[in-house]
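Inspection log for the structure reproduced underneath, given as structure tokens.
A single protein chain has been removed from this complex, and every other one stays in its place.
The first chain written gets the first letter, and so on, giving A and B; residue counts start at 1 in each chain.
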Amino acid sequence: MTREKLLEVKNLQKHFAVGKKNTIKAVDGVSFDIFKGETFGLVGESGCGKSTTGRTIIRLYDATGGEVKFNGEDVHGRKNKSELLKFNRKMQMIFQDPSSSLNPRMTVLDIIAEGLDVHKLVKNEAERKQKVEELLESVGLNKEHATRFPHEFSGGQRQRIGIARALAVDPEFIIADEPISALDVSIQAQVVNLLKKLQKERGLTYLFIAHDLSMVKYISDRIGVMYMGNLVELAESDELYNNPIHPYTKSLLSAIPLPDPRYERARKRIAYDPTVHGTDGDFELREVVPGHFVRCTAKEFERYQNEQK
Amino acid sequence: MDKNNLKNIPKDLFVPLVRKEDTSEKISAPSRTFFQDAKRTLFSNKPAVFSMILILFIIIMSIVGPWMNNYGSDEQDLKRAKMPPRVPAFENVSWLGMNGTLSGTFQGKDVQQASAKAKARFDNKEEFIDLEVINKGDGTRNSAEVKATYRIYEAKDMKDTYFWFGSDALGRDQWTRLWEGTRVSLIIAFVAALLDLVIGVSYGGISAFYGGRVDNIMQRIAEILVGIPNLVIILLMMLVLKPGIISIVIALSITGWIGMSRIVRGEVLKLKNQEFVLASRTLGTSNGTIIRKHLVPNISGIIIINTMFSVPGAIFFEAFLSFIGLGIVPPDASLGSLIDLGFDNLRLYPYMLVFPAIVISVLMIAFNIVGDGLRDAFDPKMHK
Partner (left out) sequence: MSKLLEVKDLKVSFNTYNGEVHAVRGVTFDLNKGETLAIVGESGSGKSVTSNAIMRLLPEPHGFIKEGQILLEGVDLAKKTSKEMQKIRGKDISMVFQDPMSSLNPTMKIGYQIMEGLMKHQNMSKTEARKTALELLTLVGIPRPDVRINQYPHQFSGGMRQRVVVAIALACNPKILIADEPTTALDVTIQAQILELMKSIQQKTDSAIIFITHDLGVVANVADRVAVMYAGKIVEIGTVDDIFYNPKHPYTWGLIGSMPTLDSSDEELFAIPGSPPNMLTPPVGDAFAPRNHFALEIDTVMEPPMFKVSDTHYAATWLLHPDAPKIEPPAAVKHRMQGFAQTGTKGGGKR
């Protein structure tokens, strides 16, 4: 099966200047592709650059270096207004914090209709209202909610309003930046179920950013693990879970507690020691097993390959 | 719960619940906007409501007050200078001090000496002076006390004339001048506050929204402006401009907006990285729309509060300038210049100071209470 690449990220870099001399390399050369219709999970600890990657892809930040191609078109670089707007319609984002991602002074109707207004997708007030009500229904809320304000909703409901806002412009690709981290367990499941349902109905492609590995495993087709601004491992999600190769991934997986007391009593945590890689050598993302990439030196690459046999 | 009770539950209750409608997503609380909540909190705050009524009353009086009698604010007539307050209805209530008489207690060796002093003080018009002996005295110095009441309106043959708040040293009606002065003070305060608002909000907003180098340069400029003592600026400006409303307004707003701009800058810096602003960006919303739809509504509360607090500040500053002679100069009146004139005659004609002092105090306190009330009202923690 040949799959169509929707998004290509090549050697993406984002550095933040701190003072005159120092820079923080939040994203330091990340490359991956996302295929049409799949969910790509990006995991890592706080500060590893996963959110910055998402925000740079959607142009909230200007990239320091590298290339992002969407449907073969370069996303960054100079663009005129109409090109930008076209791009804004195709790529949307769902944010982490349901308490700050909705403007507290706007009604749900106006919040969801914002995209419709910007792109002039509706002709009159009645059509606008009807479209918003459809969107509300598709995220499991009802149309009475349209006249209310964000503070009247619970966290899960607000997150669904955020999803409806993103859906309003009919995007092809949605970046979900930790969409469930701030929610309660039972509500997380609601939101994840909704995202899966919408993907099926609308053929969406997701970039799902999170630190909760079990949820990422559940929703993603492929997963990239980030560490200190680099992608250290990339594989199909089952492959990554059952056969982690990079020591950091191993340590990360061994740290997740599962809701199973018997398993928990037996679980042993593996600590990650970054010095195992040595200081010399050229770190690169190399394909150890078909479809399974690991960032390693040439020497490590040989070792990993031998281990896999 | 005891066991028997549990067994007595009718069995037909143990059937799966048939749901009439899906209520799991229902919101039971009534829908209210932020401003409705704020209004409710504000109007349940009694001191704030009372202060708002007071301010409204003073504003209305400053407009209609001068038309309520026939005196002009600059009708000078030395013959009727320094007349005490006289109000028709209160003429017979002596303790109010509005019965058109001057009074004082005079001391002397004996009653006669004290009376003579009283007469000398009140133009020697004996037939209009009522004397009341408080202490007969024993011949020693200042032991006798006489209270004298001088019916000045009769003495000056102005039986049908009423100066409600008295007249000043040049014979101008204090009532008219007080309300005209209040009007001038309020105009200065409101215009200055409005200028603070416009300049401060746009300066702070632009500085924070565009950030980076723009922010850096704009903040350095503001710091330099703040570094110059504004009294110096005003003194210099008074050399160039004619003293008057416009120059005071300019003087007040030349540095007054910096406080507002700093507050707005802080708020915008906080807001512009909020996720709802980022979300709006990803939708392709233009900067102007983001400012108009997302930033301004969210800082409007803090702007209103800050303006409310800058009004009494401006009133006070205007009074201060006029009091030291740099502000409004006669024949124009302002609360400050009236207080200045009253201050000169404080001992003999206290009413000249009392009325403008009361008005300015009430205004300052009321604006501050309303400002506090608004701060509570716009604090989401206060309405739950």
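In this text, a residue touches a chain if its C-beta (ideal position, glycine included) is under 8 Å from a C-beta of that chain, and two chains touch if they have at least 3 such contacts.
Fair warning: this is a prediction, and the values are worked out from it, not measured in the lab.
A.B. asks: Can you work out which residue in A:E4, A:D238 or A:D273 touches the chain that's missing from view?
C.D. replies: A:D238
A.B. asks: Which is it among A:P261, A:P274 or A:P290 that touches the chain not included here?
C.D. replies: Selected residue, touching the omitted chain: A:P261.
A.B. asks: Using the touch definition from the top, which of A:F35, A:Y272 or A:Y304 touches the missing chain?
C.D. replies: The one listed residue touching the chain not shown is A:Y272.
A.B. asks: Suppose we count only contacts with the excluded chain; which residues of subunit B make the list?
C.D. replies: 1, 6, 9, 11-19, 22-25, 28-29, 382-384
A.B. asks: Suppose we count only contacts with the excluded chain; which residues of subunit A make the list?
C.D. replies: Residue positions of subunit A that touch the missing chain: 45-46, 153-157, 184-190, 192-193, 196, 211, 213-215, 217-219, 237-238, 241-244, 251-264, 267, 269, 272.
Rule of thumb we're sticking to: only the chains that are shown with their structure count from here on.
A.B. asks: What whole-Å value do you get for the distance between subunit A and subunit B if each is reduced to the mean of its CA atoms?
C.D. replies: About 55 Å, centre to centre.
A.B. asks: In their shared complex, at which residues does subunit B touch subunit A?
C.D. replies: Counting only subunit B, the residues touching subunit A are 25, 27, 29, 31-34, 274-276, 278-285, 289, 293-294, 297-298, 380.
A.B. asks: Could you pull out which subunit A residues touch subunit B in their complex?
C.D. replies: For this pair, the touching residues of subunit A are 55, 58-60, 84-85, 88-89, 91-93, 95-97, 100-106, 111, 114-115, 118-119, 140-142, 145, 147-149, 151-153, 157, 162, 165-166, 169.
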